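This is the structure I want to talk about, given as structure tokens.
Coming up: subunit A.
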Amino acid sequence: MRTLYKIVKTAVFTLLLIILFRVFTNILINKGTFDEGNQYQLRMKEFYDEVPGTLDAVYIGASHVYTYWQAPIAWNSDGIAVFPFSSGSQPVTAIPFLIEEVKKTQPQALIIVNINQITATDTDANTVHWLADTIPFSKNKWNMIKSLYETGDGDDAPDILEYFFPMIRFHSRWNELTKQDIHFNQSDGLKGACYFSDFFKKEVDVSQNYEKVDLNKRVSLSQYGCVALENILNYCDAEKVNILFVIVPQFTGDERRTAQYNSAQDYIESRGYTVLNLTQQTGDLGLDITQDYLDLVGKHLNIHGAIKFTNYLADYLVDHYGFENKRGGNPMYASWDEAGHLYSEMIEPYLTKGELDYGEYGAGDS
Partner candidate 1 sequence: MSITSLPFLLFFAATLGIYYILPKRYQWVGLFVFSIAFFHFSAADYTILYAVMAVLVTTLCAGRIAKAKTEGNSRSAKRWLALGLVVNLGILATLKYSNFVIRNVNFAATLAGKPTDIPQLDLLAPLGISFYTMSVVGYLLDVYWGICPAQTNLVKTALFVGYWPQLTSGPIARYNEVREQLYTEHKFDSRQIALGMQRMLWGIFKKLVISARLAVVVDTIYGDTVTYGGYYIWLAAVLFMFQLYTDFSGCMDIILGASECYGIRLPENFRTPFFSRSVQEYWQRWHITLGAWLKDYILYPVLRSRAWKDMTKWIKAHWGKKAAKQIPSILGMLCVWLLMGLWHGGSWNYVLGMGVWFWFLIAAAQVLEPVFKKAIALLKVNTECFSWHLFQSLRVFALAMIGNMFFRLNGFMKTLRVIKAGLFPDNPEIFFDGSLFKLGLDGPNFILMVVSLFVLLIVSLLQEKGSVREQIARQNLPFRWIIWYGLIFGILIFGMYGPGYNAADFIYQGF
Partner candidate 2 sequence: MSRTEIYEKLTAVFQDVFDDDGIEINDSTTAADIEDWDSLTHIMLLSAVEDEFGIKFDMKAVQGLKDVGAMVNLIGELLA
């Protein structure tokens, strides 16, 4: 009996230890900062809160995804559930693994992959942490981290172990914890939409930076980008993924970058996949380049631009993929109704009349 008691005691101690370890890890990991120009990196985590089998599409990519696509707006206008499974500077090399993740709970969903990050090169430890820390452990996560680390992403970390035990890197954050850190497991319920101060208030005129660049050039991708793209496409071939590639109108006026996007588009299309290259279609989107961006490099849209982009892409998706309007009372989508409601209330003070006119886009404020 005494032995049994000891064994049970040890087991309970160990179990409680593991639980506390996970709690502290969640509190301590770096979630980005919430300030005028930024928002906490919660979207990877919140994807796993979605009810399995309910999403129409999952939109994978870096900040191009979440500063452009505001899911509650699409829900309000068309009743489609498209979740932004994205994180800051998400490395394109992670994409095949992320598609694998999505298919675990949302095998029915269309995969939308944003390709703008293809022009970057390997990334640092922090972005790999944003990407991976909140993904539940699985063989796929193991493979993803190993693959990323070995090919250069996040290899500034001295030991790959920190991607499985982020405590190793982030325990020193104890002296900068915020309330949000401690309440990390509470989702904001907004389906990954943006609501930081600059997003609502900042309007930058990027037309000054816009030189008369030739938007039709082609330049080959870097070695890193080529390999990443190849891996994505091979994966899609093998798994027969229903996939749409998107290139958002990142308006840096950088001819070389746009040329790389064009090359990427060519190559993807040559492999038989659809690419929605919006760099040349700001007009169709109705974007006003003097008001709709929030940074001088034209990399991210503000709320006004995001509304136009979201409306455009939502209509595109409905037209081409026939998603049904699930708004209004379906209990499986209660959280989406809630998000749509919350978000429209949130953004209302910053919009002009008629700006959020569901059914039309680009009207009103150009």
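Observations on the model:
Here is the rule we use: a contact is a pair of C-beta atoms (placed from the backbone, for glycine too) under 8 Å apart; a residue touches a chain by one contact, two chains touch by 3 or more; residues count from 1.
The candidates were selected such that all candidates are chains of the complex that A comes from, given by their letters.
This is a predicted model, so every value here is computed, not measured.
Touch with subunit A in this complex holds for only one of 1 or 2, which is 1. Of all the residues in subunit A, the ones that touch candidate 1 in their complex are 6, 13, 16-17, 20-21, 24, 28, 125, 157-159, 161-162, 167-169, 171-172, 174-175.
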